[in-house]
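One protein chain is absent from this view; the other protein chains keep their places.
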Amino acid sequence: MTTIDINCDMGESFGAYKIGEDEKIIEYITSANIACGFHAGDPLVMDKTVKLARDHGVGVGAHPGFPDLIGYGRRYLETFPGEVKQDVLYQVGALSAFCRANGVTLRHIKPHGALYNLAARDERVAGEVIEAVLAYDPTLILVVLSGSRLAEMAETAGLQVAREVFPDRAYLEDGRLAPRSLPGAVVHDPAQVRRRMVQLLTQGTMTSIEGREVPLRADTLCIHGDTPGAWKLARAVREALKEAGGTALPLAQGLFA
Amino acid sequence: MTTIDINCDMGESFGAYKIGEDEKIIEYITSANIACGFHAGDPLVMDKTVKLARDHGVGVGAHPGFPDLIGYGRRYLETFPGEVKQDVLYQVGALSAFCRANGVTLRHIKPHGALYNLAARDERVAGEVIEAVLAYDPTLILVVLSGSRLAEMAETAGLQVAREVFPDRAYLEDGRLAPRSLPGAVVHDPAQVRRRMVQLLTQGTMTSIEGREVPLRADTLCIHGDTPGAWKLARAVREALKEAGGTALPLAQGLFA
Amino acid sequence: MTTIDINCDMGESFGAYKIGEDEKIIEYITSANIACGFHAGDPLVMDKTVKLARDHGVGVGAHPGFPDLIGYGRRYLETFPGEVKQDVLYQVGALSAFCRANGVTLRHIKPHGALYNLAARDERVAGEVIEAVLAYDPTLILVVLSGSRLAEMAETAGLQVAREVFPDRAYLEDGRLAPRSLPGAVVHDPAQVRRRMVQLLTQGTMTSIEGREVPLRADTLCIHGDTPGAWKLARAVREALKEAGGTALPLAQGLFA
Partner (left out) sequence: MTTIDINCDMGESFGAYKIGEDEKIIEYITSANIACGFHAGDPLVMDKTVKLARDHGVGVGAHPGFPDLIGYGRRYLETFPGEVKQDVLYQVGALSAFCRANGVTLRHIKPHGALYNLAARDERVAGEVIEAVLAYDPTLILVVLSGSRLAEMAETAGLQVAREVFPDRAYLEDGRLAPRSLPGAVVHDPAQVRRRMVQLLTQGTMTSIEGREVPLRADTLCIHGDTPGAWKLARAVREALKEAGGTALPLAQGLFA
């Protein structure tokens, strides 16, 4: 494993409300998942964020979420049949208008928050996300939780799939994310994040919360942009990558060339 | 004048709320302006309406409005500099995703309600609408109020412009729409609508509310879909067109071939 | 059983969007559950509906729902701890302002749609609804599904509780509502509705979908205002009440005087 992508959610401000340190984090990442106005973001923010990514050579992806601004897209929402597909299409289309207006190619799609988690394990929701990508542009890369049912289904459907690993999250023996409620589920120390990433990049494994080495496929590493000091974690990941002799490249270039 | 387009706003339902008789009116028109979720419409409605237009051979356009669902996009809203451009881009992009998913080509853009009226006369807003079309796709047709400042500006900017006339509205001597507050400003009788349209199509004039014949350029005729019995007006317009020996064709085919 | 209340959801229009035949149904009911702007309704509609109820001597209640206009409050939404309580407080307060401005006393609270169903069986949500009523005004009547866990909990908490029965819905042997997916779960024939209500009002029982007579406590009967022809069901219920020698009275007067 010599190249990998580093992605981060971006453009999650809304009107007078600011979230995230996009200008700082953009220095350390290679792909930006840009909010599309349903769980965060607005048209002015989307345009500005696409320009920011473009000017830093960072790949642009759509980051669709549930229509739940007050819950920041982190709450499960019951959906009508077909609604997830159409909501994803709507948001991807909206973001792609800003790509087009700014001379940028849309590269990937990564669902947000509760939609990401639900799509990872619920076959109906996963199926609708896949349908949306197939209908809009089957060459777009779908970013999915490594080891999830969605990862399998998307691959079977012929999509280009990027498996995502979370540098600041602990994993269980079976490769699933350790729930946040478990002690040690979130890794706060940049030095520890760095060590874990060196192991992942050089050996393809993570040490599970139970203490076992677990093989984990990683095409892209996720930085949580809305945690304070996120850019320090991003820097630690870049340092790990350097130590491992690897290179960070945006999704389209790094994975499927 | 042998061919003309007949357009109507469509897809203005929202969730459980229904507005308009899209299934009936679609039989009589050649272009559909589809709401994009800001003043009306939602992703499920947008998808359904694009399919409806496609299945009837009706041209599809985006119908962006102010973000004001409660006011149905009919109220003036102060906007930040650049906001109109980005709001139009967002909505056009969103609708074009449903076009793409359904194998339909997006043909035109027509702003809605207060945004339409404001763009017709306010140079800052007009300029931002034009910028949005240029940035997204300069080959898209912009539907504008015949005789408006926007019509001039869009033509100067090199856009393809379709001048719109309202069959059920009276005009003033100077070619502007008679304000709704004037008696006789709205024509309710389908027979009278038909007579007026025959005159427009054969002689290129409308009789103004003051009684003078006024030359008026018409590339497309607008049916207001949310007035009850709108399909009867639409039928009267089709009959007038037949009587005048003309043909109704969607914007791209009829005007600029 | 000589008196009973007949309630109906009202004021569920929004901006230019109309739902329900409030003016017709108001003739047949004694309590109006008025939407509060989260799942339906807006301030102008709320004011108008409070006046409509007042002018017909119909009791006014708040009808809070999930903040989900696009889903009409019918979809389950994950909530943060305390959010249901504060959302109910917010909506009840908003409606009570229109009561105050129009010289009307707020009498009851009935949660809407998914919130009603969830509160009926989920103890956390039920507890928050009860807390909201206790905090706002412990003399308000809470309308609950007859036989539900919420009914028990609210009574234990010392609230005034009105048990609700649905004239157009079939029941199971254990007193629960038959799911809509079962054949016969919804009764469409007004004559049948009338027969069922006469039985309920004279004998205190309903014949279950399995054919057994089930005792069912009914303080109020619910008419679904958004089904077409709802006023015919409302009329059938009034006729049944007359046949049973009973009287329809608003919640506060009929039940707890």
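Observations, loosely collected:
Each chain carries a letter (A, B and C) given by its place in the written order, and its residues are counted from 1.
As a convention for this text, a residue touches a chain if its C-beta (ideal position, glycine included) is under 8 Å from a C-beta of that chain, and two chains touch if they have at least 3 such contacts.
Since this is a predicted model, take the numbers as computed values, not measurements.
Shown chains touched by the undisplayed chain in the intact complex: A, B, C.
For the chain missing from the display, the contacting residue among C:52, C:77 or C:92 is C:92, taking the whole complex into account. Interface note: of A:14, A:136 or A:231, the residue touching the hidden chain in the full complex is A:14. Against the chain not shown here, chain A presents residues 14-19, 42, 69-72, 226. Mapped onto chain B, the interface with the missing chain covers residues 67-68, 70-71, 75-80, 114. Across the interface with the omitted chain, chain C contributes residues 37, 43-44, 46-47, 80, 82-83, 86-87, 89-98, 100-101, 132, 135-137.
In this section, only the chains that are shown with their structure count from here on.
Residue numbering at the chain B/chain C interface overlaps substantially, since over half of the positions present are found in both copies.
A separation of 43 Å divides the Cα centre of chain B from that of chain C.
In chain A, the residues that touch at least two other chains are 80.
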